[in-house]
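Shown here: the complex without one of its protein chains, the others still in place.
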Amino acid sequence: MELNSRVPSGPLAEKWNNHKFTNKLVNPANRRKYRVIVVGTGLAGASASATLAEQGYEVQTFCIQDSPRRAHSIAAQGGINAAKNYQNDGDSVHRLFYDTIKGGDFRAREANVYRLAEVSNEIIDQCVAQGVPFAREYGGTLANRSFGGAQVSRTFYARGQTGQQLLLGAYSALSRQIHAGKVTMYNRREMMDLVLIEGRARGITVRDIMTGEIESYYADVVILATGGYGNAYYLSTNAMASNVTAAWRAHKRGAGFANPSFVQIHPTCIPVHGDYQSKLTLMSESLRNDGRVWVPLKAGDSRQASEIPEEERDYYLENKYPSFGNLVPRDVASRNAKEQCDAGKGVGNTGLAVYLDFAEAIKRDGEETILKKYGNLFQMYEKITDSNPVKEPMLIYPAVHYTMGGLWVDYDLMTTIPGLFAIGECNFSDHGANRLGASALMQGLADGYFIIATSVAHYLGTHSLEKVVGTEVPFKDSKREVEDRIDKLLKNSFDGPAGKLTVDQIHKELGHLLWDYCGMSRNKENLEKALEELPDLVNKFWDYVYIPGSGKDLNQSLERAGRVADFLEFAEIMIRDALSREESCGCHLREESQTEENEAKRDDENFTHVSVWEHTPPGEFPKMHKEDLVFEFVKPSQRSYK
Amino acid sequence: MSTINLTLKIWRQENSDSLGSLEIYPLDNVHTDMSFLEMLDILNEKLTKEGKSPVAFDHDCREGICGMCGAVVDGIAHGPEKEVTLCQLHMRNFSSGDTIVIEPFRSRAFPVKKDLLVDRSSLDRIIQSGGYISVNTGGTPDGNSLPIPSNEAELSMDAAACIGCGACVASCPNGAAMLFTSAKISQLALLPQGQPEQKKRALAMVAQMDEEGFGNCTNARECEAVCPKGISIRNIARLNREYLFATLSEG
Partner (left out) sequence: MWFGRFLKSSIGKKLVMAGTGLLLLLFLFSHAAGNATIYMSSEVFQSYADELHSHPLIVLLFSLLFLAIFIVHIGMGLFLYYENRQVSNSRYNVTTRVVKNSFSSETMPYTGLFILLFLVIHIFGFTFSTGDVPISVTVKELLGSFFYGLFYIASFVALAIHLSHGFWSMLQTFGLNHPRYDYAISKLTLIIPLFFLILFAGIPLYFMTGLGTCY
């Protein structure tokens, strides 16, 4: 597997401009002769589809939901960063670049991150022009707020629904192109396979969720915008349909998978309240500005919070990190919460939660002030948990939130398969080992609106592609493989459910395995244990899974089963990746790599690289390749929060 | 935490061509902290283990923003709690011994595909007919070049909060999509960027809405009452106004 990042040479600030100039173009009149497939309609997919169609390409867009407006980008709350410096507080493209690459713990490519910061300003202009109702100052100018990991106010927002508004903006641009006949939209289609002809991505095999029909689509370029794989953990803040299947199928066809173990775990989520729980809900991190995190001093203390006297409470973050206290970064807060719960000091019914207490803040500032700041969050919390945070402390627990890892892409966002591009959360490119708040929206739209079209033009301009019609042997083979796989999934189910397991039961087991051994704090022993246990789980799945119904019509159990089967395969490289990265960095603590004060210790000497996994035939271990990261313009520094 | 015992009456329909009916399922020990969809998950696990076919229903984000879920619970779209989607409706709204009738969102323009799962692509086609500002990517003016009064932006945002779930259509006695359509028209009509296409948009979107087979608005206000995002029928008034002026000058 050859990893050529194709980062343009020259000064950092000129790379993108130079690259745009040196890249080949496609004449406007010729663009209609090229067909582009886009899978996914989140921020990246919808914006890419619209942009490519506007430029004249024939676009076919696929989404798994009933409408392209529902992709999970819609759930992003906080905002979107841009280096506009509207607040005159010293922001610049370079500062946004620096904050992002530092936030990622120096595990991302300088050139990519710089380009992201550069186009961030155009994104805001574009969205305003589309009619996104961003918050405004009284004078009519755009409002900003500050966000974690930055000392400037650069986050643009539309109430707590920024993701929704940006997605609806991209969706409206996409809708316009559908109306114009430039985009053909395929709803309720799940990508099952990638089709390669002569080593190039030339099409996809999809399953029509409504009819069970397996269909082939051909194109000159395939773009994956299929999001992250956080649902490997079963419980996450991702939507139920978020999955790794499309990316994993591409990986099995030869696309390298980069840093699969880089998963962001968000510290302030509403905890699990029972084994029936299907998903976790995020609460804004801003709560930690006024809430104090604590657990009972004694393990196994089952008293109500109000019955535990002050001296029997352990404000562990304040005690351990006196200078940052409750405002330590996400990874540190998450890790410590888990540590406390593992030590038996967790609270709530499940013992998997810690208190976030506003009593002192309310005493200090008054209930009104606190409600003004957090009223809507308190309301949301109360709606879900039926407990009022003004009266009793909130219960919080970390949850899987975002995956920085993804398909490896070069500077042009092309994977190791020629003609296959990956954009948005689906690729690994810009966030290194940790993503800053309000950066995911920025990256999705940067890729879709402003980067991918240049890359597609360059690819088409430099390769002459044979004509395909979708009935070639590789298309037929792929279709048959997909059908065989569905038959294999259903093979156990003919004699009924007795003695069998449901898809969710196995998915939950996988979730526990990954959460316990490959979560926010990892060590060699546990990871090896996970590698040992995983094959048993895989076998259990294939031997015992029961799926009602057939593959010939709408079958939601079958859909889930296919996704879980891929998560199970994918988990292996996730664990192997975690095992091979013997340093603590970004979101993860590697227990063997700590400072004397038990803090994360990055190992720049041995791990300043991207780990890229290559799929190998059965019986062989997946192969890891390294793309070394070169820091020409910034100097990696160690974090400290003491 | 407590548990309740329920009797569920759920609409089961094999596909769009077959006749459906209400089936009765008892379900015990339902935790009151569960969401409504988690309750359905539990039922589906139970049905699966009994070798029966699980209930098909649409859902995705489960945090009330994607607009994918929705059913009519005891005659009310998204159930008895105000301003929540079905995924954010919790079982503590029900008591032990309750019988809950669960039916799909119904409208001429929403064919039932299976059980509680319906086809709402008609809403997408309304947006496609004109629910956008025609700008291409790139070459747009600076975001601050067009000052927009904060309260106008807020009003626009109120309308833009629509999640496209279709509860307004499901609850309307006439199956009208006026609240949905008016939300998009309002969002764009309130912003200066939306002005150039204002008239064309109103005419096109209403024409598409009618063509899809949505009903007439009789100002019954049910849509506003069940809307999980609290979208006001003032938007419908604005749509009426926009449509009248558009007809008189351009129609």
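A and B are the chain letters, set down in written order, and residue numbers restart from 1 in every chain.
Operating definition for what follows: a contact is a pair of C-beta atoms (placed from the backbone, for glycine too) under 8 Å apart; a residue touches a chain by one contact, two chains touch by 3 or more.
Just so we're clear, the structure is a prediction, and the values are computed from it rather than from any experiment.
Touch, as defined at the top, links the missing chain to these shown chains in the whole complex: B.
In the complete complex, the hidden chain is touched by one of B:Cys69, B:Leu89, B:Ile148 or B:Val206, namely B:Val206.
When the missing chain is restored to the complex, the residue among B:Gly130, B:Gly143, B:Gly194 or B:Gly215 that touches it is B:Gly215.
In the full complex, the hidden chain is touched by chain B at residues 9, 11, 22, 72, 74-76, 101, 103, 106-108, 171, 173-176, 178, 206-207, 209-210, 214-222, 225-226, 233-234, 236-244, 247, 251.
Here, only the chains that are shown with their structure count from here on.
Between chain A and chain B the centroid-to-centroid distance comes to 27 Å (mean Cα coordinates, whole Å). For chain A in complex with chain B, the residues that touch the partner chain are 47, 50-51, 54, 65-72, 74-75, 84, 86, 122, 124-142, 158-159, 161, 164-165, 168, 171-173, 175-176, 178-179, 185, 187, 210, 237, 239-241, 273-274, 276-279, 281-282, 349, 383-386, 449-450, 453, 496-497, 502, 504, 546, 548-549, 553-554, 556-557.
Remark: chain B residues 1, 15, 31-35, 37-38, 41-42, 45, 47-54, 56, 58-63, 65-68, 84, 88, 90, 92, 113-114, 117, 119-121, 123-124, 127-138, 140-144, 146-150, 153-154, 156-157, 160-161, 163-164, 187-188, 191, 193-194 touch chain A in the complex.
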